[in-house]
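The complex is shown incomplete by one protein chain, all other protein chains being positioned as in the whole.
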Amino acid sequence: MIDHILTLLIFFPALAAMLGFVVTKDSMRAYGIAVAFIEFVLSLWLWYAYDPMISGMQFMESMPLIPAFGINYLLGVDGISLFIIILSTFFTLIGIASLTETRRLKDLIITLLFLEMTMVGVFAALDAIVFYVFWELSLVPMLYIIGAWGGPLRIYASVKFFLYTFTGSLVMLVGMLFMAYFYYQATGQWSFSILEWYRLILPENFQLWLFAAFFLGFAIKVPMFPFHTWLPYAHGQAPTIGSVILAAILLKMGTYAFVRFSLPLFPDASVFFMFPIAIIAIIMIIYTAMVAYAQEDIKQVVAYSSVSHMGVIILGTFALNVEGVSGSVFLMLAHGVVSGALFLLVGVIYDRRHTKLMSEFGGLATVMPRYATIFGIMMMASVGLPLTINFVGEFLCLLGFYKQSHMLTLTAGVAIIVGAIYMLSAYKKMFFGTVTNEANRNLKDINRTEMLGLIPLVIVAIWLGIYPKPVLEPINNSVESVIQLMHDKAQTPEAKARIPDLSGNNGTISLQEAH
Amino acid sequence: MELYLYVALFAPLVGSLYAALFSASPKSKHVGIVASGLLFTSFVSSAILLSYVMSGHIVHVEMMTWMATGDLYIPFGFVVDQVSVVMMMVVTIVSTVVHIYSIGYMDHDKGFNRFFSWLSAFVFSMMVLVMSDNFAGLFIGWEGVGLCSWGLIGFWYHKESATWAANEAFIMNRIADLGMLIGIFLLYWNTGSLQYDVVFAEIGNLPLVVTTWIGIFLFIGAMGKSAQFPLHTWLADAMEGPTPVSALIHAATMVTAGVYLVVRANPIYDLIPNVGLFIASLGAFVALFAASMALVNRDMKRIIAYSTLSQLGYMFVAAGLGAYWVALFHLMAHAFFKALLFLGAGNVMHAMHDELDPFKMGGLRKVMKGTFVMMTLASVALAGIYPFAGFFSKDLILEVGFVEHHYVIYTVLLLTAGLTAFYSFRLVALIFHGEERYKLFGIHPHEAYKFMLVAMSPLLVLAMIAGAFKMTYYQLVISVLPDTQYHVHSEMTYWIMTIGTQLFVIAAIVYAYKKYSNWNSVPDGTSAMENSFGYKLLSNQYYIPKFYEEVFSKPYLELSRIAWKQIDLKIVDATVDGIANVIYKTGENTRDIQNGNLSTMLRWMVVGLVVLITLALAFTVGYNAVGA
Amino acid sequence: MFEAIAFYLFAALTITMFTITVMTSQALYAITAMAAGMIFISAFFFILGADFLGAIQIIVYTGAVMALYAFGMMFFDTTRDVVEKRTNPQIVFVLGVLAAVMVVAIFVAPIVSNNIQALYPIQEGVGNSQAVGMVLFTKYLVPFELAAVMLLVAMIGGIVLAGKKMDKSLTLMKEEEIGLMDDTFEPKAGGH
Amino acid sequence: MEVTLNHYLVLSTILFAIGLVGVMRRKNLLMLFFATEILLNATNIAFAAISHYIGDLSGQMFAFFIIAIAASEVAIGLGLLIVWFKRTGKIDLDQMNSMRG
Partner (left out) sequence: MLEPINVSIASLNLATLAPMVIAIVGALTILVIDMIKGGLNKTLYVMISLLFLLLDLGALVDFAGVFLKNGTVLGFFDVMLMDGIAILSQIIIVVGSMLFIPLALTSKRFHEYNYPEYFALFLFMIAGFQFMVATDNLILIFVGLETASLALYTLIALHNRSKSFEAAVKYFTMGALAAGFFAFGAMILYAISGSVEINQIATVLAEDHYRNIGYVLVSMAFMIAAFGFKLSMVPFHTWTPDVYEGSSAALAGYMSIVPKIAAFVVAMRLFEFLVHSGVVWLQVILYIGVVVTMTASNIWALVQSDVKRMLAYSSISHAGFVMAAILIGTTQSNTGLFLYWALFSFTNLGAFTMLWVNRQKDLLPGQSSDHPYEKFSGMVKTMPMGAVMMALFMLSLAGIPPFGLFWGKMYMIGSAVSAGYTVLALIMALNSAIAGYYYLKLIVFMFMKEPMVGYEKLYFMNASLSLKTIIGIAAVGTIFAVFAVNPLLEVITLFVYNSGY
């Protein structure tokens, strides 16, 4: 069974979703929680069985799918993907457990389970086409969730979300086909296996074009400025659960893909585009933070803050050294936990008041102290206070990029200031002051169901902030092999110089050796 | 000894968590008592560590790994050496006192339990800050105290001004923290580590320019925490928090963290005297600048806050000029008497029902004897009268300035000493002497709980006698800090300087007393002095807050709105929608090509054919032309 | 010489006739002109030695097709003036003339080729019909048979479409109505 | 004044263009069908001519089948016209506009 644990992880939720059609409406919630829980336990088992000292892929599975065109059902996890998979299962569990939606609950849970399949699939796929399949497929359940359970503008938001991402990923598909074609030219065989692609050394000008093609797909997903405008709509209109999953997992697909594809495949192009992308990342960080500051709707604040944080992740990714990339992978998890929690928190108040406008609130700390506390903790985590999960990631990202550029990091570091500004002012507007709106006077504090979802997130946010090692170590080992691979493949002198050479530093096995 | 280290470190955390458990429940005294008890435990442990360290050992533990990736390795490591143990003592003493005091002070507050949770958490963060053996750990504490400061300034969150001040403090500190972070990055990429010992061993090998940048960035961090110009405005506003908070955080401990950082990083600053000089100059400037604002202020706590700022300036002068042990010594002495002063002010506030304007008080010595004595003595210590603590530390700084031949700095500091004496006693005179103006406002003041006064007494004692420990202290810290003795070469000059300073200060005190001890009216803003330009300038803090408001806050908000409404919605998003709309509109506008009329359809077919033939002909002509 | 005269004569005639067909508003003129044009075309076939084709042309076109059209005209009652709304008449001519001019521009160039081989050469002394029959029933037997099928299709199609059964539409009727009329509705196509 | 193949081709083209004009110009469907006949006839002349000039029978075969096709088309076309006429009483294509866009 251990040989096929990834397949199991991917398709168990889908199968469960199918069977879920039989379950009656009133039992659906329990069913959903049970399935998500089993899935979560399975993913924990994956972690348990994972050997953190091996940097390469583990639990590899391979099955020919379309061998004539080099497409194989290839799965595997390394330190980079392992935790995002766990995060996906974790958030599905949390999301279903703290679900407050009552309209067509059955459909919603089934959709969520399908979504879970696609999420796990994206992160476990080692074949570009399999990756693409899950990547695209994940749009569909999300489209439905936003479109069917969303706010007044839900159709616009969902269609925009879908089409925007779809467009980007189609360009990416062209890039992938190109990649496969290059592989074909080089070896005479078609292959979409990422690990096989890793062995290709492409001429620099091709790298640039391919990088750009992949970039468009990933950048829209992340979303990077100026492709980010679908996100506020999607978040603003999506139901709580949709926003949570979107922010926590779906956005990570883009950043994950940068680490999985762009960096190791195109080391020279990565170095070439490092500064332009860093500048985009800085614009994301500062500009969206400013936009967030101007928002009137608390959910939009969190939505824009997501973009801002994604900027830091991108910056870390393009630090192209172990510190930065590890940091960015870690920050993906961190941002997942924190923004997921923040969206859940926004959902709590939305359920009570059916508005998200901050001007409607004020003084909530008096009426809902527990809520204010948890919100405060998560806000501080989002701001990147040390000993919370976000800090580790942000620190490493910025630290890593500092190696590449002083000035840009200094500018990017403004993140910690502007982030504090919008978060604190939003918190102040909502929680501080006196209760002015009568409707808020008798709000109930967080109930047990909501606690059930939030407490684990608080624990994780602090636990991994204090003791990130169990997560950081496997990430680090895998990232080291990626960086080493990049260094070995780099052709231009600049790339050679920018990407550190780790060989001789330690005994991690590089990817080629592992396979 | 490790056990004591952990006890000293974690006892406040335990206290905080214990209090946090009850934070949502109504006030319960045991929370305060337990928290205070745990702090006392921490104090005792620190004292034991002190004695251990005094015997020449240091304790260095590595609890566990925090972050490790690539070459980066950051443990949770703690070191108790001569410097940190001094800080630990200061922190634990003051905080124990403040905790006990707070049991009384916060007696009637709904957020009693929450208060203790925050306060103990602060102490924990401060302990992390001072005990860490690396810059990252320091940064944890650094941010931790910032967080607790935020929580405590905004403790009364229903007050707009309090929450505003809290956010201001946090954000201003964040600005500085960025500098600090960059400093840390620089250290890491140049020395490969963040451990103090490794960094300091390596720092000498770095190019000077790098070291300079490191020094500058770290100091930017220190500037924020220690509220140095231009990041000073938050400190005065932070007085919105409960007074014990001001005593502990914004006088004794947190704001001195900047000084501690410079002292801690002395091997770096030793290499870059130019930066040191800048630090000293800035310190001297701030000393004078803050003192000048304190002269006319009508808010008791703000006056004390400015005085804190001013004293921090002194400390930076010392640290900047390389007299690290002097800076640390003043830090310690200042902690005691300034905390005392604040706590006294707290008593007064309580008595006066949170009235802060000293002009509305007067004659309080009759009803608040204990407080009167304590505040007066604290002010004396602040003014630097022999043999109080302030004399030993502050005079030393003046000497340092003189010996290092920075006569401008020396003069500024001397002048500031006079101003300090003046505004301190202006305050004392206004509060405790003269007519009982409070009666106009129908207030019936009363002395604070006895145990509060008892709790304050250790500080009183220390404020008076701390100077006596100077040599012991000196012997202790020179094993870590550069051993530089500052002696004016000529005996004669020394005495002239010392006595002259004392006389100058006393003259200032007398002047203050004379002017204010018989004050009998509440100024209403009509007097000539109040309308003079100088007075307005000072009472408006040189218009700096207004300047920040107008130049940074408002434009930032405005810019943010523009970024959202004009750029994000109208340009970025509109472009995306525009592309979609253009495509859709093209469809709308051209769908009539299929107008359902068969004749048109046939014509379109012929048009297609004609176009194809045209292209064929054109190509043929071109082909033949080329071919021929 | 005779050939040239004949060519130009018949060319002029066919062009005239077809122009009349296309341009006149009298349906009767149009069909008459077309019938004439068809016959003139058969003249070309005879000139070119395609006797069989010429015969077929006259029989099929002037015989069958024209008869059908004549029937159609009577059926549709278009013997009077045909009123047609002209929309953008100039475009029509521009397009037509353009197409013609450009194709002609290419067609005036001689065809240069040394590689054209007659696969089914016209042999001297063999009657055209004979030769055609030879080819038609060997090489083109399959197309010929298929053409038969096509004519069958056309026949069935014509009959079915014009049949009485089309007068009532089951597609448009409600199910209940169909149920009522099931007895009278004979699903027989060729029955009339 | 020799008549070459090109002469026939040009003639065929002219007739074809006349047919095109008719197709585009006619609104009466019956008369429009006349024009389509002209198109096919124009082609037939060219086929016969080419067949003659290169001495190959395939062209005549093609023309033969084109005639067959033309005849079939007439049958179907008239059938369609008849049902259309029975339903609407008109054979003007301007009346045929229930679907568009």
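Labels for the chains are A, B, C and D, by order of writing; each one numbers its residues from 1.
Rule of thumb we're sticking to: a residue touches a chain if its C-beta (ideal position, glycine included) is under 8 Å from a C-beta of that chain, and two chains touch if they have at least 3 such contacts.
Only a predicted model underlies this, so the values are computations on that prediction, with no experimental measurement involved.
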Interface partners of the hidden chain - shown chains only, full complex considered = A, B, C, D
Which one touches the absent chain: A:F90, A:F162 or A:F395?
-> A:F162
In the full complex, which of B:M374, B:L427 or B:L602 touches the chain missing from this view?
-> B:L602
Return the single residue from B:M54, B:L208, B:V461 or B:A616 that touches the missing chain.
-> B:A616
Chain C residues that touch the omitted chain in the full complex | 103, 106-107, 109, 111-119, 123, 125-126, 130-131, 134, 138-143, 146-147, 149-150, 152-154, 156-157, 160-161, 165-166, 169-175, 178, 185-189, 191
Which chain B residues touch the hidden chain?
-> 580, 583-584, 586-588, 590-591, 593-594, 596, 598, 600-602, 604-609, 612-613, 615-617, 619-620, 623-624
Touching residues (missing chain, whole complex) on chain A = 64-69, 107, 129, 132-133, 136-137, 139-140, 143-144, 147-148, 154-155, 158-159, 162-163, 166-167, 170-171, 173-174, 177-178, 180-181, 184
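Please note the rule applied: only the chains that are shown with their structure count from here on.
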When centres are defined as mean Cα positions, the distance from chain A to chain D in whole Å is 65
Round to the nearest whole Å and give the separation of the Cα centres of chain A and chain C.
-> 68
Listing for chain D: what residues touch at least two other chains?
-> 20, 24, 26-27, 94
Contacts with two or more other chains occur in chain B at residues 599, 603, 606
Contact footprint of chain B on chain D as seen in their complex | 20, 23-24, 26-27, 93-94, 96-101
Chain B contact footprint on chain A (complex, rising order) = 160, 163-164, 225-226, 228-230, 287, 290-291, 293-295, 321-323, 326-327, 363, 365-366, 369-370, 373, 380, 385-387, 391-392, 395-396, 398-400, 402-403, 406, 409-410, 413-414, 416-417, 420-421, 424-425, 428, 431-434, 466-469, 472-473, 475-476, 479-480, 505
Chain C partner, complex, touching residues on chain D are 1-11, 13-22, 24-28, 30-31, 33-35, 37-38, 41, 44-45, 48-49, 51-52, 54-58, 60-61, 63-65, 67-76, 78-83, 85-86, 91-92, 94
